[in-house]
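As you look at this complex, bear in mind that one protein chain is not there, while each of the others sits in place.
Presenting subunit A:
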Amino acid sequence: MLDLSFEAPKPKVIAGAKHDWEMVIGLEVHAQVASKAKLFSGASTQFGAEPNSNVSFVDAAMPGMLPVINEFCVEQAVRTGLGLKAKINLWSAFDRKNYFYPDLPQGYQISQLYHPIVGEGEVIVDMGPGIARRVRIERIHLEQDAGKSIHDMDPNYTFVDLNRTGVALMEIVSRPDIRGPEEAAAYVAKLRQIMRYLGTCDGNMQNGNLRADVNISVCRPGDYERFLETGDASHLGTRCEIKNMNSLRFIQAAIEFEARRQIAILEDGGEVVQETRLYDPDRGETRSMRSKEEAHDYRYFPCPDLLPLEIEEEWVEAIRASLPELPDEKKARFVSQYGITEYDAGVLTAELANAEYFEAVAQGRDGKIAANWVINELFGRLNKEGLSIEESPVSAEQLGGILDLMAKGDISSKIAKELFEIVWTEGGDPAEIVEARGMRQVTDTAAIEAEVDRIIAENPAQVEKAKANPKVAGWFVGQVMKATGGKANPKAVNEIVAKKLGL
């Protein structure tokens, strides 16, 4: 396996009124398993269904109903764990986390506090070419999602939809290894990318299929290093937890705000209170969720409805053998195999579909030119039109055809861009279009020579000027290009003009 070397980024420093501050961040990411049915019932996970239609009696916690685990969800948790190079626990168990809330009909969430299915792993978070943060994963456990409370349908009542109740979530818990708002957002983006490669979570943040709780504290420069050396958390500040954010932008903004809020309290001689807070995107601030505080007494105990989850080594190995090439490996391979920059390789591997498109174009062609065209022409155009790669009107085969015509010298890069435009709007086979519309560039030197001879004969004054000032040769090149409708090979024209003028 290939690996790109990297250095750790510098922690973000915030200048306070008195001195500098740093922050220490750990995340709990909730990723919805891409399953058709729920974790413990056969009800659908389909987003956007009519309220309470994707609910079984198990989800509604009717008396006497028992949970039966969805094997696919277990497999996806293992798969995600393997993708994060984590230890898989062949023996795990479920616990009840008890709290009262209208969108939790059981009165408890089935989770895995004491024996999670996945143990320690890691994620490499890219912060630019050659710079990355290694973030350690503490654990991943399987748990049930809660339902949805809607507070704005009536001034006096809350409306509850249980469609989400019981949907399988993977909670991915990081160590406090993240040192700034950008790193936190990049970490979530990297997890999303890996899970999309693995197919374990669709990563749709807008629909709430990927949400993050952020734990953040602030400290003085040097404190974090002392904490790492000694493992003594008292070197760090008191942390606050910002709940349930489903946008990378909000995560960054919330951390930025929260760090400054804590710094202001400390510099005023106050103390940060450990608490749960909510980010309000409209006001751009975090505020205390006092209602959650009392409920923090979860009285966990082993779920008596479920036996321990025992999985076999061979099954885990079979899943491992089916893992796709992951983003880090793919990026490193693109750099070495196609000779492209790490930056370009990062862009091309951001989404699996993009990487596959690029490889189809680059196969048997110049990798750098392919990367350049895919990133600048294709992605640029897709972005502008708001299209995904799957909706691209130009297929990898068509784009490859355009590059082939350029490589053969049939068309110049300028004509290639025109050709790309035609294929984009009208479709068709690039080679046939070039043939049918007479777009082939003239490489026949005899034809170009005849044209150069004619222009030299008709413009003796320009010839004299060119002999005094070689830059004037450009004028002749321009005349030839004009006379040939831009189809003459510019390199050939340059050479012939220089030769004929005796420069």
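Note that a contact is a pair of C-beta atoms (placed from the backbone, for glycine too) under 8 Å apart; a residue touches a chain by one contact, two chains touch by 3 or more; residues count from 1.
In this text, contacts and distances are computed from a predicted model.
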Report summary line: Expected UniProt protein name for the omitted chain (select from "Aspartyl/glutamyl-tRNA(Asn/Gln) amidotransferase subunit C", "Glutamate synthase (NADPH/NADH) small chain", "Sulfide/dihydroorotate dehydrogenase-like FAD/NAD-binding protein" or "Electron transfer flavoprotein subunit beta") would be "Aspartyl/glutamyl-tRNA(Asn/Gln) amidotransferase subunit C"
Report task. Touching the absent chain in the whole complex: find that residue among A:Glu22, A:Asp126, A:Glu143 or A:Asp161. Result -> A:Asp161
Query - Residue of A:Leu4, A:Ala37 or A:Ala132 in touch with the missing chain, whole complex considered - result: A:Ala37
Requested in this report: Have a look at A:Phe47, A:Tyr101 or A:Phe227 and name the one touching the chain we're not showing.
Outcome: A:Tyr101
Query raised in the report: Which is it among A:Phe72, A:Phe227 or A:Trp475 that touches the chain not included here?
Result: A:Phe72
Query - Interface residues of subunit A (partner: the chain not displayed) - result: 35-37, 41-44, 50-60, 68-74, 93, 98-102, 149-151, 153-162, 278, 289, 291, 294-295, 297, 299, 302, 306-310
